[in-house]
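One structure, as structure tokens, below. Some questions next.
A single protein chain has been omitted; all remaining protein chains appear in their positions.
Naming follows writing order (A and B), and every chain is counted from residue 1.
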């Protein structure tokens, strides 16, 4: 049984299979592939696109989604093995995962980091615990990576540009008033490099470079595809000739949990906003972002409303790739 | 593409079409008219009837509803154009509306006024913004008017009284411990006058008269139907001969945002409660209310439990009119 926890453990051909069938589903959205099947959507953090696209997606395939918000309208959950549960948690993930597996055919989970200790957050304990104890496939709806977004991102780029091999891809950090999750940035590096692009990471300082695990993964992918992973803090250099600009904000890992300190640094880099002047330096580059996006903070109105902005198309493609993914996972034993 | 934001811009024949088909759906509730279609229900405020009736309604027509509560289990949303989004809002309505349009066939919105500045609230910015950016029809589930309630109200009156032309219709203000939204009252005036009734508005003082926009709209409807719009503060005069009594509480607009002051006035008019003595003055009048209703504050138990109370029937009719409306809007291009 295969989970979808991170694209790192998935081969490019298997991901391409999901992407190809997503194109098919975009043309013929109503197919009874998950007739009478169900998925539990566990949201430990809020969601609009993810929830709507998963819920409508499975309905269009004949199934049903149950939306659960543990700690809000369900019980808080324990994830450590062997612990004496005399704190807040009323239930262990072992039971939750087994019981949900007996009701549902798939379990999908959104659980952001706790933003206190990156060494703990990077273990992705919650997601991995569900995967360990569930007897049905588990899908990552964003934890410390966001693999569903990766699929939608690549599908959109393929729709626009065809084969992505050798394309100049820029992931740019942008400002945001809060220190955000690195998940989408980690994901962007991994998937862009896996699909053969020439990848540049633009960020204000060394401190904003992503976790070495993802840097190494991207470096290794690039090398296998005869491409480079470049890190730069120079805006002009980064944008020059870029064919894709993907924007995301995140908090600097060395200050993880000490966000007041980090804010003093972050506040100096508001000019990393994606604007028309920067986009003019690209090679007729596309712009995208995973949404939600703060207009005129991460990107200007002009960029968001431009013809080269594909953020809405990417958001729509979430629906199609997730339907394809659910079909792939839920029917993996029967095919 | 037609939205359903307010009945003001809808002709009586088109509204009657929706009402007529609602009667049909009341007889034959299961019809696959919205097979595989979906509606996003956005609740910025709580709901019981509206949510249940929309959700079950679309299921009975073969479709599916996704319930979203922005700011609660989804992101807070920005509505101003051009703003630098460095506050609480994580996302602009422009993106939300476009993305939801790519997932769903209809978008329905409940968003009460903020009760601070009526000049701002009366712009109905949130609803109008969604309508502006969405590429699918948008339905008002109560903002500063409540057009779905209007449909259910008229359907119920037509079931009981047949043609409504010339019927004596009383909208009476009642007491409530909190200053409530004028939406249902605005709606009552507009729809009663549009359907040709002789309309009286009973309220404690001049200060409780509704916004001039709705007064003018009702006056104009009445005049087109050779009827009158009467405002009175005299209970006996208002109830005498009424054939329909519709009750609602609302806060006085001149004190909008200064509710402590308004409360001193409002507290003097608890005797506006609808009771059997008042109903005895009517011409065998029907009583209704949009619900929720505080018993023995807005109307007595005796009135609520009487044979002439049609509030439950009106609530049930929400289901039928909304199904008819969704069908009308979602299938407007295909018919």
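In the analysis below, a residue touches a chain if its C-beta (ideal position, glycine included) is under 8 Å from a C-beta of that chain, and two chains touch if they have at least 3 such contacts.
Note that this is a predicted model, so its numbers are computed, not measured.
Within the complete assembly, B:291 is the residue of B:84, B:123, B:209 or B:291 that touches the hidden chain.
Screening B:8, B:55, B:207 or B:275 for touch with the missing chain picks out B:55. In the complete complex, the residue from B:238, B:311 or B:325 that touches the missing chain is B:311. Mapped onto chain A, the footprint of the missing chain covers residues 36, 38, 40, 64, 66, 68, 70, 72-75, 78, 81-86, 89-92, 94-96, 98-100, 102-104. Where chain B meets the omitted chain, the residues involved are 29-30, 43, 46-49, 51-53, 55-56, 59-60, 69, 72, 177, 291-297, 301, 304, 311-312, 315-316, 319.
Going forward, only the chains that are shown with their structure count from here on.
Work out the mean CA point of chain A and of chain B, and you get 40 Å between them.
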